[in-house]
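For this view, one protein chain was removed and the others were kept in their places.
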Amino acid sequence: MQHSNTQDTLVGLFVASGIAGLFFLAMQVSNLSSFTAHDSYTVTARFSNSGGLKVKSPVSAAGVRIGRVSAISFDPKTYQSVVQMTIDSQYNTLPDDSSASVFTAGLLGEQYVNLDAGGSDEFLTDGSEIEITQSAIILEKALGQFLFKSAEEKK
Amino acid sequence: MANSAPPKNSLVSVQNLSFSRGNKKIFDDISLEFERGKITAIMGPSGTGKTTLLKLIGGQLFPEQGTVIVDDNNVHRLRRNELYNLRKRMGMLFQSGALLTDMNVFDNVAFPLREHTHLPESMIRTLVLMKLQAVGLRGARQLMPNELSGGMARRIALARAIALDPMMIMYDEPFTGQDPISKGALVQLIQSLNNILGLTSIIVSHDVQETAAIADYIYVLSGGKVVGQGTPKEIEQSPSEWVQQFMNGAPDGPVHFHYPAKDYVDDLLSTGKRY
Partner (left out) sequence: MTEFLQQLGRNTHTSFTKLGRASFFLLQTLSGILSVLARPRLLLNQLYSVGVLSFLIITISGLFVGMVLGLQGYYILSDFGAEETLGVMVAASLVRELGPVVSALLFAGRAGSALTAEIGLMKATEQLSGMEMMAVDPIKRIISPRFLAGLLSMPLLAALFSAIGIIGGQLVGSGLLGVDEGAYWSQMQSNLDFKDDIINGVIKSIVFGFVTSWIALFEGYDAIPTSEGVSRATTRTVVNSAFTILGLDFILTALMFGDD
């Protein structure tokens, strides 16, 4: 059996660089570093239409990303969309009368939940529900209404 | 065939063995005995399945019928680890030597010791050098197998085969393709190992001179049958035409020079066929 020290060293280097590659992919390329490192709390909001919102869509306040959507379900009683959001615990001073709206980033970009801070002294905590919501603007609907209106004005 | 009876005190005993490959019957109900401490040779022309016989004895192949008894163990009834334990006591010298090409000579001879024992490296070194000394190649320990001549490779393989001090060694065509000097060296080596270590040797060969010189007992195989058996002297004087042809190397006799074919003249005159 060949006991070669250079060979052992090269194997060691190979394994180390392979693991470094994996680590690089995990921390630098994917979103692992931005979420799992922090504690978070969950709030829900009901929308009459959550549009193209998806699980893992961003949740932001004043343009800063503070969390993400963790679940979306349909409530068969109220016919509403129930959106569950995970928010970083470092942002634990959001007033409980904040409002949530579904926005689109740019004309064709992805959809996200925007939180507008309210004025209450109470803060959102784990399990709170955001009462004031504004649904997604569905482009086709908006266009349809616009055309319908302009047609009526012409008459 | 007025020959001496087969030996009694046998280490390996092949009884009523039949084996075929595809439709070709290689052994048809043969029985052989290999006496303890003696050199027994199996001779016969190429393609009579002599190597197959060694593989059957080593348990690498399974017979259709019959049994192989090695040291009171029925080889083909043993469980895997029992067979492996038995094989540790059976050395085998392959025709090519079968040295491991990625190791040098020393590591090749040390291989069975390292696999099967937990001896300290210093003791392995001593043992390996002793075995290499026995085959006269202690000075070649640093060489790689591709740097060895055929005869040297076979001697190294022999050193490896005796590394675990087996009770028997099977030689598969040890003299084939060797120059006269290596042949002489191997003949002497096989004989002296047999005497000094008290081994039982089985030699499979078609080299008449060399084999007859060292064998205590010879079986001659042909067409899946034993066609002659006895001491070298008895074989030499065998009345069997077949045995005579083989021992003297006559080109024609019971074994024909021509491969079976239709009549020569007819064959030449028939036209319109490609073959």
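Labels A and B are assigned to the chains in the order they are written; within every chain, residues are numbered from 1.
The rule we apply is simple: a contact is a pair of C-beta atoms (placed from the backbone, for glycine too) under 8 Å apart; a residue touches a chain by one contact, two chains touch by 3 or more.
For clarity, every value in this text was computed on a predicted model and none was experimentally measured.
Pick from B:Ser46, B:Asn74 or B:Ser96: which residue touches the chain that isn't shown?
Here the residue in touch with the unshown chain is B:Ser96.
From the list B:Asn85, B:Ser192 or B:Ser270, which touches the chain that is not on show?
Candidates B:Asn85, B:Ser192 or B:Ser270; residue touching the omitted chain: B:Asn85.
Write the list of chain B residues that the hidden chain touches.
Chain B touches the missing chain through residues 55, 58, 60, 84-85, 87-88, 90, 92, 94-96, 98-101, 111-112, 115-116, 157, 160, 164.
Need a quick check: the contact residues on chain A for the chain that isn't drawn.
For chain A, the residues touching the absent chain are 1-3, 7-8, 10-11, 13-15, 17-22, 24-26, 28-34, 36, 54, 56, 58, 65.
Throughout what follows, only the chains that are shown with their structure count from here on.
Using CA atom averages as chain centres, what separation in Å is found between chain A and chain B?
76
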